[in-house]
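A protein chain is absent from this complex, but the other protein chains hold their places.
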Amino acid sequence: MTAEATNAATPEAAGARPDVADRGLRSYYGRPILKAPVWRHDIPAYLFTGGLAAGSSILAAGADLTGRPAMRRATRLASLAAVGASTYFLIHDLGRPKRFHHMLRVAKPTSPMSVGTWILAVFGPAAGLAAVAEAAPLLPRHGVLGLAGRALPVAGTASGYLAAGVAPALATYTAVLLADTAVPSWHEAYPQLPFVFAGSALASASGVGLLAAPLSQSGPARRLAVIGAAMEVAASHRIETGMGLVSEPYTQGRAGRRLRAARALSVAGAAGAVLGRRNRLVSALSGAALIAAAALTRFGIFDGGVASAKDPKYTVTPQRQRLEQAAAGDHSPT
Amino acid sequence: MVGENSLYGPLDPALDAGYADAPARMGFFTDTSICIGCKACEVACKEWNLVPDHGLSLLGMSFDNTGALTANSWRHVAFIEQPIPAGQRQSPPFRDTPTGPSSEPATAALAATTAIDTGTIPGADPGGEPESAARMAAGPAMLGMPTSGLPGRQQGREDRKDLRWLMMSDVCKHCTHAACLDVCPTGALFRTEFGTVVVQQDICNGCGYCIPACPYGVIDQRKGDGRAWKCTLCYDRIGDGLTPACAQACPTQSIQYGPLDELRERAEGRVADLRAAGQTTARLYGHDPNDGVGGDGAFFLLLDEPEVYGLPPDPVVTTRDLPDMWKRAGFAALTMLAAAAVAFVGRSA
Amino acid sequence: MGVRTWLREWPVYRQLTGTDPLGRGAAAMSPRSAQLAARTGTADSMARSVCPFCAVGCGQRVYVKDGRVSQIEGDPDSPISRGRLCPKGSASKNLVTSELRQTKVRYRRPYSTDWEDLELETAMDMIADRIIAARGATWEDVDDEGRPLHRTLGISSLGGATLDNEENYLIKKLFTALGALQIENQARI
Partner (left out) sequence: MANADCIIIQGSNMAEAHPVGFQWVMEAKLRGARVIHVDPRFTRTSALADTYVPIRAGSDIAFLGGIVRYILENELDFREYVLAYTNASTIVSEDFRDTEDLDGLFSGYDPTTGTYNPRSWQYAGQEGDGARFDTTAERETAGALQHESHGKPVRALSGRDETLQHPRCVYQILKRHYARYTPEMVARTCGVPVEMFEDVARAWTQNSGRERTSALIYSVGWTQHSVGVQYIRTGAIIQLLLGNMGRPGGGILALRGHASIQGSTDVPTLFNLLPGYLPMPQVKHTTFDEWIGGIRHPTQKGFWGNASAYGVSLLKAYWGDAATPDNDFCYDYLPRMTGDHGTYRQVLNMIDGKIKGYFLLGQNPAVGSAHGRAQRLGMANLDWLVVRDLFMIESATFWKRGPEVESGEITPEECRTEVFFLPAASHVEKEGTFTQTQRMLQWREKALDPPGDCRSELWFFYHLGRIIRRKLAASKLPRDRAVLDLAWDYPMHGPQDEPSAEAVLFEINGYDVATRRPLSTFNQLRDDGSTVGGCWIYCGVYADGVNQAARRKPGREQSWVAPEWGWAWPANRRIMYNRASADPEGRPWSERKAYVWWDAEKGEWTGVDVPDFEKNKPPSYRPPPEATGVEALAGDDPFILQGDGKGWLYVPVGLIDGPMPTHYEPVESPVRNPLYGQQANPTRKTYQRPDNPTNPSPPEPHSDVFPYVFSVSRLTEHHTAGGMSRTVKYLAELQPEMFVEVSPELAAERGLTHLDFAHVITARAAIEARVLVTDRLTPLVVEDRVIHQIWLPYHWGGEGLATGDSANDLFGITLDPNVLIQESKVGTCDIRPGRRPTGPELADYVAEYRRLAGLTGDHYPPIITTDALDREHHSDGG
């Protein structure tokens, strides 16, 4: 440490000729300017489960509409499970979990997390009821329960459509959640991030369809898998390459590894979805791949942002450039 | 009241936050040119606000053993040693002394790797940017003398001409457009009638969203406690007409408290005086209502570039782009529905 | 609490009906924040004191609540310090309320490896006996030329620079009467 740090202090190691060094990055003892997010794995996990729940309800509604009961059943149950997990992750990540209900104190359009809270407040029950409706066949034919048994499918369909209506918001607001921070690599990515999340939400949901639904019913899932994966891969590619310096964190370290793996799995999953349309096993495998890809994408994006917050250069350099461009016109001292 | 500048641009934050007849906006002006680095502000703040200690660790960052603003340090005094002439000094102290190369870049680079446990999350991480730390310590002097590079390159006698020791007491900026406040999902962070930004500890549930939202890296989470903490500009004191603890203690009035308008006026005058006295590098930071955060409630007079003190050179509040963000999210959402439709319509009908 | 009042205190309701639709300030203010006040204002008593560290003599105000020091800060009235304090002076509350501060008499008997407790009265009595004994054993009445000395060199004392003038006065008065000459303080260090 000593030796290398001492070297680092000499311009040679700093890779700077004197004249360049002057304009080179400066910082307060190399310490980060920003505070890195304190969120643990819960948040990226939630990003994934939230997307999965959203995608699944959309698929479920479609299946309901087009008479694909097996796929409907699978996706509705997946949706409930996912939204349940989401709630757990969100509360578990709080510094004061017992105060989770404080989220309902206010409704702030400026706070994506507040908006998300209210979205979940609508989506959760709806998705839940839709899933419960799948229990109708198990109920006795007569008596009160019988009555319920006959009413449930209707209610299920209705709430299913409601959930599907809210689902796109649920799947994409999380992109704003990350983008609406000072974390350079998240904030700069705000135009693409919603598409990454939307795409991988659809892809992962279709993954469920491919896993659970019989070949006869999984046609839409296959098409959706291709579209979703395409969106996800295309949008993340732009994030990883199109933002100059702040793209860097997405290509390095853990974030880079995870995003590269995600891309591979997405492509494989989509291909499998198409090519394996007559093979139950291949379909199931590609479904699993798409789900894994979606999860890896979220974790990768998350890691990239954290890395960008921890290194002052991602904060200072872009701002310096901005100032120099501004000063290019007038030379008034800042 | 929601106005066109509610998210960006000049604004009276108290009015915007619904205070009909709010008192004058109060704030801090920290004049680093007269800071003696005594750290009375750090201690006075902790005594009044009952802030926990930040732990014992020698950081080797000159006399800074606090490291950064954290949940357990709401004032932080930065120390920077630079082997360059301070503007006011009339005779270079080290002239004719048998001094070799300056050690400051090297020592700063080493200091960049020291660890701190501040009892908070994320607290103050070592940066892993020794090169940029070295350049901080080298100072802007070379800009004036293109022939010489970083001090430390030249050899022989009389290398160190002079020494400048920068000291600066950092604090929460109480932004006009406060991202921490806007992203807070519980309303724990709120705008006071004085235009300051305060965390309400009876509300905060430690969701942690405010922490990555702050463009200055001020707000932080306390271990064990789980909640977010930062400077309150002594909301309880100023409500009773008292001066915030740090400003009251400051021996040289480097920290000045008062109505923001008066402070801005005073600051302009001070900069002019310093420039006239040869302190050409003196500049204000965070005083401009037209900057990226609509101006800071706590602004500074600096003698070097902001990043040298650990401040972002040109912070912009993230919520400036929020409307665009929602728009993009909306497109993506519609795209989802469209995609689903396509997928189902396909050959199923 | 009736549903009505509950509703009226619900920030969302205040956002919708009040002047703060974005829930940034007025609407989001909590009950605690609403009646927050400086604890100096609610203190039981305030004593005007002087900083115990260096010799500048900065004025301090010491606030007491429920028999404990609740705050110590600079006295703005002081023409010496104008209400300002250095880090040490600012830490005065910590100094007097520190958990490390000793509040019980401790006694270490000869050749012992540890402290033991002792009653204050007992300690005072033991110390008095030891002074009398040491004085008796080392008393010098006259020098070899018969000139009066009236002293003991068997007892020493060091300290006083952080004590009050009144305390130093009594220390000097008592030791002088005892003939104990060797009284010294920080001024010589």
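Labels A, B and C are assigned to the chains in the order they are written; within every chain, residues are numbered from 1.
FYI, contacts are C-beta pairs under 8 Å (C-beta built on N, C-alpha and C of every residue); 3 or more make two chains touch, one makes a residue touch a chain.
Worth saying up front: this structure is predicted, and the values here are computed from it rather than measured.
Interface residues of chain B with the unshown chain, by the touch rule above, are 34, 36-40, 42-43, 46-47, 53-58, 60, 62-63, 65-66, 81, 83, 86, 88-91, 93-104, 106-107, 110-111, 114, 160, 163-165, 167, 251-253.
Residue positions on chain C in contact with the hidden chain: 45, 47-59, 62, 64, 67-69, 72, 75-82, 84-92, 94-96, 98, 100-115, 118, 120, 123-135, 137-139, 141, 143, 147-174, 176-189, in rising order.
Everything that follows uses one rule, which is that only the chains that are shown with their structure count from here on.
Separating the CA-averaged centres of chain A and chain C is a span of 57 Å. Chain centres here are Cα averages; for chain A and chain B they lie 31 Å apart. Centre-to-centre, using mean CA coordinates, chain B is 35 Å away from chain C.
Under the contact definition stated at the top, the residues of chain A that touch 2 or more other chains are 105-106, 108, 110.
The multi-chain contact residues of chain C, meaning those touching 2 or more other chains, are 11, 22-24, 27-28. Chain B contributes residues 1-2, 6, 13-14, 16-20, 38-40, 42-44, 47-48, 181-182, 187-188, 190-193, 198, 200-203, 235-237, 239-240, 242-243, 245, 248-251 to its touches with chain C in the complex.
Within the complex formed with chain A, the residues of chain B that make contact are 7, 59, 61, 64, 67-68, 78, 80, 105-106, 108-113, 121-122, 124-136, 138, 140, 142-143, 146, 148-150, 152-153, 179, 182-188, 203-209, 211-221, 225-228, 283, 305, 307-315, 318-319, 321-322, 324-326, 328-337, 339-340, 342-344, 346-348.
Taken in their complex, chain C has these residues touching chain B: 11, 18-33, 36-41, 71-74, 76, 83-87, 89-91, 93-94.
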